[in-house]
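Note that one protein chain is taken out, while the other chains of the complex remain in position.
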Amino acid sequence: MNAQAKSLVQIRDLYKRFSISGDFLDQLKFRGGKLVREQQHVHAINGVNLDVQRGEALCVVGESGCGKSTIARTVMGLLKPSAGSISYGGERIDHLSDRQILPYRRKMQMIFQNPYASLNPRMTIAQTLEEPVRFHNPKASATEVRDKVHEVMQSVGIDPSWGKRFSHEFSGGQRQRISIARALAVDPEFIVADEPISALDVSIQAQVLNLMMDAQESRNLTYLFITHDLSVVEHFGTRVAVMYLGSLCELAPTKALFATPRHPYSQALLSAIPRLEDGRPAHIRLQGEVSTPVNLPSGCVFHGRCPHANERCSREIPTLIATSEGGQVACHAVQEGRF
Amino acid sequence: MALLEVNNLEVRFGLRSGEVTALRDINFSLERGERLGVVGESGAGKSVLGFSILNLLSKPGYIAGGEILFEGQNLAAMSPKQLRSIRGNRISMIFQDPMMTLNPVLTIGQQMVECLLAHRRISRTDARRIAVQKLKQVQIPSPETRIDQYPHELSGGMRQRIVIAIGLLMDPDIIIADEPTTALDVTIQAEIMDLMLDLCERNSVALMLITHDLGIVSQMTRQAMVMYAGRIIEQGPTKEIINDAQHPYTQGLMNALPQMALPGQRLNQIRGSMPPLQNIPTGCAFNPRCDYVMDACRHELPGFTRSGGCRVACHMVAQMKLEEEAAARALEVN
Partner (left out) sequence: MSEQIQPLDAPPSAWQRFLDSHLWHSFTKDRVAQFSLLIFAAYAIMALLAPLIAPYNPYDPAQIDILNAEMPPSWEAGSDPAFWLGTDAQGRDLWSTILYGTRVSLTIGLCAVVLQALIGIVIGLLAGYRGGRIDSLLMRFADVQLSFSTMMVAIVVLAVFQATFGTELYQELAMVMLILVIGIAEWPQYARTIRASVLAEKKKEYVDAARVIGLKAPRIMFRHILPNTLSPILVISTVQVANAIIAEASLSFLGLGMPVSEPSLGSLISSGFEYIFSGSWWITVIPGAVLISLVLVMNLLGDWLRDVLNPKLYKG
């Protein structure tokens, strides 16, 4: 019960499919002399359950096409789930209308991956930052809006006097700071960060991560942090969720995951990080080709590449089971104690 | 004689706002079978370096000075025709985006065969046989059927393997790889790196690996150079640079990695960002961001100082070396 009370965002049985067959006319095909309607789907998320606890930084990691960005966008309401629900503070929000969701827009904000595309090139920095403040505080006076914008700009290390400039006059790192400032401008309590540092240089990545950690401390933020970079997760995350082909493989406290990864995929992923050690990389070799989310494999989505897979894995979809380290893992081999 | 020797290379861009120097004082050499890492952040000039070695710079960039000696011949002064016989044949290049190399309307096989026929006098069937064999080398499953597929039918990792196979097609002496795995997932990246390492060792191909990832450099290369704002600031054996970096920028890069800080603690950041080429500070280009900045750094371009097996362009390191030598001499006298 306690865990329920603490959880801020709840994702329940989430499914998301995208049609890739175009419009109705494109879907009509001739098969054996008959006209049939065929639709192909990308199965981006397949039954994910995830809770974000208040005050934590939950990291979702996985490789491209695993559905991590789709989760971020579905939580933010940018996409409608195909099935399942998303709740915020106990209230279901995934089926709300544009008007009903407005109060939640103040509480939930998002930081994007590409600092070159996430700022409107035709707006000055001040215009970009004033817009959310004005929109959510229609009664605020011009001075109040300006003061608020100055405050957030200062808190992300951007000189307020730069407000009259356009985004193309700033470097990638500065733009990402501005993007963070825009998210902070409405004083949210929950921030979804979709690969916020992967487009940045190493030395700038550190600056932005530090800034996000500062903001978390000073503003009591909760993060849902999407990334493909496990080394960042180790540093930043409270808990880590590892995803593969739209399914959750493992969910564990960061320390536990890095010390003893349980799922074979987590192990492979961890071993593949290029470390600052000389000598050849000693990564776990995965067999087979990466399957696509268009034709999902039966059973466990990872069984085609898994070194420990057996017949059951190709038949039955594993469910999450609790581990001794306080995490959860979805793997038949772990459950049966096969490795 | 080194296989590739670059002396005092200088590259400029004629922009409408004026001439901009993109690379200066570039000196290095690459031996047969050697693996050299070029590390730097975006804007450091590392990709420009890769392009300029093959004289592939497009307008408004041009080689303004220095020489690029490949087996003693200066590539910078060669005719386009001579260059064509070297490009793709003796020196090949692998890019970050495989689709930069692959033509989407030709099958893999057509592209590889065309490439072979352009450089060698062999029959079409022989060319195809060689192509299949190279695909096998890069561990493409069932190469005989894959060879007739189009690039879009393959996954990202597969495409990059094909690009490597094309790079290896002519049995080149040097492969220049510009961020070859940046667009790939970590597990695929690890496989591709493994493969490249293996192929280079087996065929004694020299590899020049351009990347921003220090982890990859430390695992893949024996020599490394770190670039900042168009200059080499530190070069030497990879091991020394990784374990005992001398230049404050290299140290900063290393320390900024998340694995260098305790979990939950702030990362050690370098303040500011790389200056644009039009606006490089006088003196040491790194001085506005450096924690150890001295007066000399603001006025004087630092020369290279030997430190162990490395060459470092830093006033502070130079001064420390002088002091060390003085102390050693003082000890001898005593």
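For reference, chains read A and B in written order, and residue numbers begin at 1 within each chain.
In this text, a contact is a pair of C-beta atoms (placed from the backbone, for glycine too) under 8 Å apart; a residue touches a chain by one contact, two chains touch by 3 or more.
In this text the structure is predicted, and so the values were computed from the model without any measurement.
J.: Given that one chain is not shown, which residue among A:M76, A:A193 or A:A206 touches it?
T.: A:M76
J.: Could you list which residues of chain A touch the chain missing from the display?
T.: 23, 73, 76, 78, 98, 101-102, 105-106, 108-110, 112-114, 117-123, 131-132, 135-136, 155-159, 161-162, 164-165, 179, 182, 186, 207, 211, 214
Everything below uses one rule, namely that only the chains that are shown with their structure count from here on.
J.: In their complex, what parts of chain B are in touch with chain A?
T.: Of all residues in chain B, those touching chain A are 41-42, 141, 155-158, 185-191, 193-194, 197, 212-216, 218-219, 238-239, 242, 252-254, 256-259, 261, 263-264, 266-271, 273-274.
J.: For chain A, which residues are in contact with chain B within the complex?
T.: The contact residues of chain A facing chain B are 63-64, 171-174, 201-207, 209-210, 213-214, 228-232, 234-236, 254-255, 268-269, 271-281, 283, 285-286, 289-290.
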